[in-house]
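Before anything else, here's the structure in question.
Yeah, one chain of the complex is gone here, protein chain that is, but the others are all in their spots.
Order as written gives the chain letters A and B; numbering starts at 1 within each chain.
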Amino acid sequence: MSRILKFNLNGNPAEVKVGEADTLLEALREGLAFTSPKCGCNHGDCGACTVIVNGDAVKSCTVIALTAEGKNVWTVDGLAKGGKLHPVQKAFHEYGAPQCGYCTPGMVMAAVAFLNRHPSLSSLTEEEVKDALSGNLCRCGGYKKYAQAVIAAARGDFGPLPEQEGSGKNV
Amino acid sequence: MYNSVGKRIPRYDGIGHVTGRTQYVSDVTMPGMLVCKTLRCPYHKARIKSVDVSAAKKSPGVYAVITKDDVPHNLFAMVPDHHVLAEEITRYKGQNIAAVAAVSRDAALDALAAIEIEYEELEPVIDPEEAIKDGAPQVRPEGNNHLFDGNSLTRKIRRGNIEDGFKEADFIVGGRYTTPSQEHAPMETCCSVAYVDASDKLVIHSKAQGLYFAQGDLANVFQLPLNKLKFVGGTIGGGFGGMNSIHTDHIAGLLALATGRPVRFALTREEEMLFSTIRTPWIFEIKDGIRKDGVITARHVKVLHDCGAYTELGLYAVEKNANLIAGANRIENLAVDSRMVYTNKMPSGSMRGFGVNVGQYAEQVQLDRLAHAVGISPMEIRFINAFRTGDKNHTGNELAAVSTIETLQKVAAMSGQKLPEKYLAMSSGSAG
Partner (left out) sequence: MREYEYHAPESFGRLFELASADGVESRFLAGGTDLTPRISAERNQIPRYKKPPLRILYLGALGLDSVTDAGEDVTIGALCTLSSLLENAVVKAKLPALHEALTEMAGVSIRNTATIGGNIMNASPAADSVPALLVLGTECTLRSASGERRVALAEFFTEPGKTVAKPGEVLVSVTVKAGRGGSSFKKLGRRKAETLSVVNAAAYVELRDGVCEAVRVAVGSAAPTVVRCADTERALVGRKIGEDSIRAASSLVEKAISPIDDIRASAWYRGRVAPTVVARAISAAAERKRG
């Protein structure tokens, strides 16, 4: 059977027909054609499908779509405003962190959720960043640059972090 | 006057990656696109006694069901011995037998469940060392051993005379080294989207690492002229060599031709892990003769490559492995005997180095053992035997721009090892 899932996607109301056992990843990719969350394993292991739900980074393949009813969901598509990249996006790009890029949208969302929730960005350690990104596999092995880029973004090297939608603070 | 050297240059596709706009093959959708799923053999080896797809064809939402009889030319791969859809005998677990194109994943999977197949399970051989024995279960009708140039059990390299070299040696050191199977595990699983365009061309969005290889190979499978077959490459979510082999392009293309509709064939992670090509296992036996002064006087290497059920890129890996297995060492007396054997497993694909790095694992550990036998440091043995500019390599080609010694010096510096002055003074360009 199919049902209609209503939720908020990147700040806008969204409606999509879903099967009752469909995952949030399927609803986004197949139902709404938002293909930025990637399906790497469909098993909760790789993190390529990471999105932000009510401020928290979650692996959308582990979420039954209908549990997201009424919630605020953000994908990487919602971060850049008017062509202006989020500092995390800028940092990843400038540091050359993405290689094949398939893990990147999930990495961005994991990093943004972490920075939104982190109380003191100036004292961020590499260990904390690694922990925050530990659920996201990069088969090309670009971990080091991703971690360095997150620290640079936190430091403000790529402009102030916006307290915008997608943060844990106003959703 | 360099624009790029020494500078951090942002990737041309970096913005697409960080914004999620990059479109991978898995992200391609077409209006009216059908979903392909395949039925795979559940046994390591079996005889297919009968296949009945009549009920599957009538299953709701099904556009096409194909088996071997629907493939214009049922052989593919670099050495074209692999069946697109299985013939009478299946040779590895997960070999594709039938494929369905349907309106949804559910419809496709339901149709697969309606296919009736009668199997006779046959005795497989899994272990490569068992497979080379007389009387082993036969993986292929022509036998389990690959015959090089059609007549030789081994791919041979000969230099000098190893018997003389072993006589000259103070120590003989043997070693056996094995490497296991390894899956590439790219983040994006293998995926193809195929359709027939307005000019009657078959278009395939492909993850292939070598588009033109795949195009030529599949033109033969489809029996289409090259101008009727268009491959669209682009950004792929990782390959690591795995996408040098065709996993989905052939079947997606056949179903697009059969239905006239766009077809997507994407492997699940489980299929990718279990049934795609892998770096297959290797067994190396190295016997070295070495003098007290650390000079390697002879080396005999026996290689056994487990190729899986079909040749795919196994032969290429054996050639490259054989050429480089003796390492960056001057060895005047050398014999390499490489064998390749078929087993009832998924076929040997390319993976990051085509058998070179697995060989180097064996060779480098062997060098450490030689150093231990002679009582010198692992660094010293490498300096003593290192290739120099102008040397001939193991297959007789003159070497230019050799950097073994310089690399060793750098490694020593980086790892804080103090080298004796004579090694610091060495260079690849100098005599001696």
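Please note the rule applied: a residue touches a chain if its C-beta (ideal position, glycine included) is under 8 Å from a C-beta of that chain, and two chains touch if they have at least 3 such contacts.
Values in this document were obtained by computation on a predicted structure and should not be read as measured data.
Engineer: Can you tell me which of B:M78, B:L112, B:A208 or B:V336 touches the chain that was removed from the display?
Structural biologist: In the complete complex, the chain left out is touched by residue B:L112.
Engineer: Return the single residue from A:L32, A:L66 or A:A80 that touches the missing chain.
Structural biologist: Only one listed residue reaches the unshown chain, and that is A:L66.
Engineer: When the complex is taken as a whole, what residues of subunit A touch the one chain not shown?
Structural biologist: Residues touching the hidden chain, for subunit A, are 1, 3, 19-21, 23, 42-45, 47, 50, 56-59, 61-64, 66-67, 69, 110, 113-114, 130-132, 134-136.
Engineer: In terms of residues, what is the contact footprint of the unshown chain on subunit B?
Structural biologist: Residues 37, 39-40, 105-106, 109-110, 112-113, 268, 270 of subunit B touch the chain that is not shown.
One rule holds for everything that comes next: only the chains that are shown with their structure count from here on.
Engineer: At what distance in angstrom does the C-alpha mean of subunit B lie from that of subunit A?
Structural biologist: Result: the chain centres lie 34 Å from each other.
Engineer: Per the contact definition, I'd like the list of subunit A residues that touch subunit B in the complex.
Structural biologist: By the definition above, subunit A touches subunit B via 33, 35-36, 38-43, 46, 48, 75-77, 79-80, 85, 89-90, 92-94, 96, 98, 100-105, 108, 137-140.
Engineer: Which residues of subunit B touch subunit A once you look at their complex with the stated criterion?
Structural biologist: Touching subunit A from subunit B are residues 8, 10-11, 13-24, 26-27, 29, 185-189, 235-238, 240, 268-269.
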